[in-house]
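So that we are looking at the same thing, I have put the structure below in structure tokens.
Every protein chain of the complex appears in place save one, which is left out.
When the chains are written out, they are named A, B and C in that same order, and each has its own residue count from 1.
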Amino acid sequence: MKEIINLPVHSIEEEEYHINMGPQHPSTHGVLRLVVTLQGETVKKVQPHCGYIHRGIEKMCEKDTYQQIIHLTDRMDYLSAHINNHAVCLLVEGALEVEVPERVKYIRTIIDELNRIASHQLWWCSFGMDLGGLTCFFYGLRDREHILDIFEESFGSRLLHSYYTPGGLMQDIHPNFQKRTKDFIKYFRKKIKDYDRILSGNVIFENRSQGIGVMSKELAINYGVTGPSGRASGWACDIRKKYPYGVYDKVDFKEILRTDGDTYARYMVRMDEMRESMKIIEQLIDNIPEGDYTAKMKPIIKLPAGEYYQRVESARGELGIYCISDGNKTPLRMKFRTPSFVNLGVLDKISRDMKIADLVAIGASLDLVIPDIDR
Amino acid sequence: MAFNIYDFTSFNQSIDELLYEWLPPFWAMIVEMTIIGLVFLLAYAIVGLLLVYAERKVCAFMQNRIGPNRVGPYGIFQTIADFIKLLMKELVYIKDSDKLLFNIAPFIVIIASFMAIAAIPFAKGLHAIDFDIGIMYVVAVSSLGVVGILLAGWSSNNKYSLIGAMRSGAQIISYELSVGLSLLTIVVLAGTMQFSQVVELQSTGWFIFKGHIPAVIAFIVFLIASTAETNRGPFDLAEAESELTAGFHTEYSGIKFAFFFLAEYMNMFIVASIAATVFLGGWMPFHISGLEGFNHVMDFIPPLIWYIGKTAFIIWLMMLFKWTFPRLRIDQLLNLEWKYLLPINLVNILIMAFIVLMGWHF
Amino acid sequence: MNSIYTYFADIFHGLKSLLIGMSVTGRYFFSPGQIVTQQYPENRKTLKMFDRFKGDLMMPHDANNQHRCTGCGICETNCPNGSIEVISDRIELPDGKKKRIIDKHIYHLSMCTFCGLCVKTCPSDALAWDQTFEHAVFDRSKLTKILNKPGSSIIKDIE
Partner (left out) sequence: MDSEKLKEKILTLVPEAQLEENKQFPTFLIPSGKFKSLTAKLKEDKDLDFDYLFCLTGVDWGTELGVVYHLTSTSLNHSLELKVKTENRETPEFDTVADLWKTAEFFEREVWDLFGIRFTGHPDMRRIFLEEDWVGFPMRKDYTDEVNIVEL
């Protein structure tokens, strides 16, 4: 009896407990495990445990030639595979000081933007699904299918393309490419209004997202949160504007910035980015110059010894590749600074003292892709 | 009246008299109850299966899909195949769960929904029992199901289940108020709680038209609150698939899960029936005063069809809610009830009382 | 007074946005013509993949059962996953020179990532993509294929 009396007294309000969100959970979008410390329904701490699909891509890169590395980068952020490929190509081209034909630059820019739209569409539908609007999922995937069809016709695959090679492209674009892309833009301009009607303006959605997971600009910079998530906090971090590659310096587009830094701002930035991407494609699609689809490259690429850093704006943020070459045909060290990995770091900070439902919304608004985290 | 040809009263009475003629009164009653029980059990299963199929088809069409289309023509046997699968599945034993409560919970949920069906008039004379406090009875009984949900979540020994159950408890207790008050608005107008009388009173016009704006408001409030009470989207916080994986029935498998599943759809059917009965005239045909020919044609459509049509319309509305809106958060859910629905409802009931007092209703 | 106004404005704004959302799903419900589902096994006859679709690696043979592969092994070295094995043989030509021909060109479909480097780097264009996509088999070993047909030989002029 005495023992029972001497037990430490926990007040019910203060008692915390843990739940495992993941590795198998509908809203972690893959095999991410979040150990969530809860007080009632209020999130007190989030500890991400990653590595469930760590494949050691960086280690594999040390054994592969630069052409072979391309197909590994596809598998990091599979939703913006082209943009990942672009980063490796730019790195190799920059190191070798190869001038790629204008045509290649135009095509790469168009395809990057198409890929960005496809990625944002998938983000939109999974975001809607995480908030409970299951119909969004099907609308997003339905429209994404059109982009995947364009990809499939030109490059033969839908998700992991390996279409860019150092110096150019695998093959020229399909003759139908321009027509299909223009058709898609026309189609999607109509459908994106549905997106707004079903989710953006909805009062339930506004209540679920406004003021949730607020991230200030300083916080975003300190945590290195780039991409649409960073721009929603007012940080102008668009690589396409700051360090232009491709033909981004020739096209007219706005860098979407918002200052609220909440889930709603992150949502709206991505919605507006889809429209901006369509604008970029419209400017370029009729003006693709004639020419070769690849520059003359040696069959075996050896980078001069040295260190190279190349960054591109992937759909999730800044994708950086840091490469140390010792003059061989394989790199000494290849580091991928993947946006999802860095963006995951802020999840704990901004989701504290929110509800579980908010944690799901915040996680979805950061647009994490798990293979991109684990690599 | 033309719809007398569809009157089930005499048919029921003849069976009743026949049984009492043949058997001693005690056994006659037993046999009668058994027959009614079996009929309802059968109807329950069929309606449940149909609703699951309808939900799949409806949501598929809203999402630009075809929906089930492999098992049987247009996939009509899909749900039957699914239930056979569920029947054959293993009932997983959960370590450290409270076995008694864990096993009993699905039955409480399904019995609660079963009891509520008893009072609903499907057509003239076609109801199991006609209480003179029918509305009160249905409201009371349909809220019993939450006990089952709470027990299910509590006994599963799973934190997800527990959170789901607690959410469900808070939710149903709150929304019970709005359901009751919005029905009360109509009770004020009708002056009776007996379902058969409520329907009879609507022979000159459905209450949603008779009761001016307060009745329309009460209808909307009832739709929202009853959607919440049945734990359906956008109020499906107890399940909250993307947050709590499956909420209170995370740990249930096989036939026990099927019970929860069936009960959810039957609850939807029940609240849709109540809404149809109380606001849209139940099995009463649609009449426009003055157009005798039109009314006559309407009378020839059997009341059961009217009833099913109205119920189906409301079920379709509830499906539209579920497949359009994102889910609310728990605090917003309670906000909606206590800050919006309840005050509106209270004012609404006052206005309705005033209208009835002044005799301004039709 | 202002707060009362915002209270009702909120309600009407909310209801309006909900109705707009419902109109979208409702519209799709009543327009079954917009259904996008493909009925896959039924539409096999009409389903045509794009000609660039990377379904399966193959070695085109002409009417005389001749292919273009010299057995140089460049595809094997370029493959990042080791899904290609070239087993070559040396035969003596009538004029006394030795020539390398392929014995077996083995392709492991199970390991292929469809990066397309083999097709791109092949100096004699001996490899191509096939458009088949139904690769499911019950035995993993069936995914290992020998691309050169039995009894085939190399077209004359290929070096």
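Here is the rule we use: a contact is a pair of C-beta atoms (placed from the backbone, for glycine too) under 8 Å apart; a residue touches a chain by one contact, two chains touch by 3 or more.
Since we're looking at a predicted model, the values are computed, not measured.
J.: Of A:G227, A:G246, A:G320 or A:P371, which one is in contact with the hidden chain?
T.: A:G320
J.: Identify the residue among A:D183, A:D249 or A:E307 that touches the chain left out of the display.
T.: Touches the omitted chain: A:E307.
J.: Sort through A:W123, A:Y223 or A:F253 and give me the one touching the missing partner chain.
T.: Looking across A:W123, A:Y223 or A:F253, the contact with the absent chain belongs to A:Y223.
J.: One chain isn't shown here. Among A:M21, A:L34 or A:C50, which residue touches it?
T.: Only one listed residue reaches the unshown chain, and that is A:C50.
J.: May I ask you to list the residues on chain A that touch the chain which is not drawn?
T.: Counting only chain A, the missing chain is touched by 50-51, 54, 56, 58-59, 63, 218, 221-224, 235, 237, 306-309, 311, 318, 320, 322, 324, 332-333, 335, 337, 341-342, 344-346, 349, 374.
Just so we're on the same page, only the chains that are shown with their structure count from here on.
J.: Which contact partners do chain A and chain B have in common?
T.: In this structure, the chains that contact chain B and also chain A are C.
J.: Look at the interfaces A-C and B-C and say which one is made up of more C-beta pairs in contact.
T.: A-C
J.: Comparing centres built from CA atoms, which chain ends up most distant from chain C?
T.: In terms of C-alpha centroids, the chain at the greatest distance from chain C is B.
J.: When the mean CA coordinate of each chain is compared with the mean CA coordinate of the whole protein, which chain is closest?
T.: Minimum centroid-to-centroid distance belongs to A.
J.: Measuring centre to centre with CA averages, how many angstrom lie between chain A and chain B?
T.: Their C-alpha centroids are separated by 45 Å.
J.: Go ahead and note the Å separation of the Cα centroids belonging to chain A and chain C.
T.: About 25 Å, centre to centre.
J.: Which positions in chain A are in touch with at least two other chains?
T.: Residue numbers touching two or more other chains: 135, 142, 198-199, 202, 204.
J.: Quick one: which residues in chain C touch 2 or more of the other chains?
T.: Correct list: 18, 21, 24-25, 36.
J.: Which positions of chain A touch chain B when the two form their complex?
T.: Chain A residues touching chain B: 17, 19, 25-27, 41, 128-135, 137-139, 142, 198-199, 202, 204-205, 207-208, 355-358, 360.
J.: In their shared complex, at which residues does chain B touch chain A?
T.: Touching chain A: residues 59, 62-65, 159-160, 163, 167, 233-234, 236, 240-245, 323-332 of chain B.
J.: Report the residues of chain A in contact with chain C in the complex, numbered from low to high.
T.: 64-65, 67-68, 70-72, 135, 142, 145, 152-157, 160, 162, 165, 170-171, 174, 194, 197-199, 201-204, 206, 299
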